[in-house]
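What you see is the complex with one protein chain gone and the rest in place.
What follows is chain A.
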Amino acid sequence: MSISQPTNNDVTRTKGFAEMIEYVTVTVDGQLLGLAIDRVHDVFVASEMTSVPLASSEIAGLLNLRGRVVTAISLRRRLHLADREASGRRMAVGLEHSGEAYGLLVDEVGEVLKLNPEALQPNPVHMDPRWAGLSQGVHQLQDRLLIILDVDAVLQFDTQLAA
């Protein structure tokens, strides 16, 4: 997990309650997850994906996004969830990491939420460590819980394993 990486959220959180943070919410396998909006470039439909043989399992393939080649990463696989059976429209969240473009494949993209960072609670201690490594904490919404994803951690994984 990336303890050493102070993210934008950490920085903003210290600035007091007036500073609200906006999150793009997505769903995978029924779970609501949030991505800091300043990391999200765009949201698009992932069509015509080229699969890459021999790549690590998290990599779903390559996409052409307006003339740019984007590496698509399956959030389900990053969270060690089973692949979705129904193959409808696949939504992707466009992210950037070390100068490269990525598309994070999710089940659905929801609304944008404005939340007070002071309300962010740490991960429950018994959270699956594989999830905890990708999560910065949990927001309690009225009817459900929102896990805040650490974008850098999500995009950082060992590629050599698959080789």
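Following the convention adopted for this analysis, a contact is a pair of C-beta atoms (placed from the backbone, for glycine too) under 8 Å apart; a residue touches a chain by one contact, two chains touch by 3 or more; residues count from 1.
Everything below uses one rule, namely that contacts and distances are computed from a predicted model.
S.K.: Pick from "Electron transfer flavoprotein subunit beta", "Branched-chain amino acid ABC transporter permease", "histidine kinase" or "Carbon monoxide dehydrogenase small chain" the UniProt protein name of the chain that isn't shown here.
M.R.: Answer from the UniProt record of the missing subunit chain: "histidine kinase".
S.K.: With respect to the chain omitted from the figure, which of A:V69, A:V112 or A:L145 is a touching residue?
M.R.: Touching the chain that is not displayed is residue A:V69.
S.K.: Under the stated touch rule, tell me which residues of chain A contact the chain that is not displayed.
M.R.: 48-56, 59, 61-64, 67, 69, 71, 73, 98, 100, 102, 157, 159-160, 163
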